[in-house]
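First the structure, in the form of structure tokens, and then the observations on it.
A single protein chain has been omitted; all remaining protein chains appear in their positions.
Moving on to chain A:
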Amino acid sequence: MGATVTTTATNEKTWDGGNEPMGASYGKMMMWFFIVSDALTFSGFLAAYGFSRFKFIETWPIADEVFTHFPFLHGVDAPMYYVALMTFILIFSSVTMVLAVDAGHQLQKTKVAIYMLLTILGGLIFLGSQAWEWKNFIQGSHGAVETKGGSILQFVDKDGKRVALADFALHLPKERIQKESQLGIWFEKGETIASYSVEEVVEGFKANPSLLIRSEHLNSDKKKTVLTREESLARLKEATMVVEGANLKHNEYGHKLFANFFFFITGFHGFHVFSGVVINILIFFNVVLGTYEKRRSYEMVEKVGLYWHFVDLVWVFVFTFFYLV
């Protein structure tokens, strides 16, 4: 018992481990200090995101326009609802965790087990939602073209609504080859070819007089600037590649750093959620096996609880700085 739960009752001597500095047991204090250091890591990432965003403040993508999907609502524009739902799931799993800790204080084994199980379930649902969010972001929704200078041109109709490449691009009788590794020099394979070539998009644009181009620049109403038809045609001459979805090099929604930070920060957070779920499962089995019942102390549940709440705490900040601000 002494090795895992230190209480003043275990050892009376101050220098033999019986002392609890600042009134917290060793394990709990170290969990807190780990959380402090991890919180600083996350703040470093978010501050770096802020740096890049201030650097490109006039052209940064608007998150509302990027994350607009909701399960089973195809084609419905639902900005943020899904992330809000994910936030609720995580907050609620935090609540069940704190209820488990509370039941642990009263040594109610069954209650602790049930609440832990609910927490694990919440964590798994959150992870699944995040995977779905990533999938949508990677696949993209409408497609865009990238210019020689690296800026993204999106296509909109007269009302300013985005138009998908598939709706206007022409099919030209010209063969395009996906470079497989056996065709390339030194067995390097070429980049995946997009569904349409730049030429097909440009010809399709010329054939559709109602289409306009939307640039990355934010106007004084904080909306993306839509070019006139003449400006659009001139701008399209600089197009060098078709971009569909987002990866670490290209991003159809705008600045590529946005995609990089999105993958990195939500990925790192998702990794924390994943490890939290694994740790919760281990502790859940210990609860069911009666390990803590024998110890007459559920402090271990409290310690993993601290970690789980921390994961929720980080998500609150990620939600604000990625989706709201």
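Simple rule for what comes next: contacts are C-beta pairs under 8 Å (C-beta built on N, C-alpha and C of every residue); 3 or more make two chains touch, one makes a residue touch a chain; residues count from 1.
Going forward, contacts and distances are computed from a predicted model.
In the listed set "FMN reductase", "Cytochrome C oxidase subunit IV", "Hydroxymyristoyl-ACP dehydratase" or "ThiF family adenylyltransferase", the entry agreeing with the UniProt name of the missing subunit chain is "Cytochrome C oxidase subunit IV". From the options A:76, A:91 or A:248, the residue with contact to the unseen chain in the full assembly is A:91. Of the options A:129, A:147 or A:291, the residue whose C-beta touches the omitted chain is A:147.
Considering A:99, A:112 or A:202, the position touching the chain not shown turns out to be A:99 (whole complex). Hidden from this view is one chain, which touches chain A at 5, 7, 9, 22-25, 28-29, 32-33, 35-36, 39-40, 43-44, 47-48, 50-59, 64, 79-81, 84, 87-88, 91-92, 94-95, 97-99, 101-102, 105-106, 147-151, 216, 221-222, 255, 297, 299, 302, 305-306, 309-310, 312-313, 316-317, 320, 323-325.
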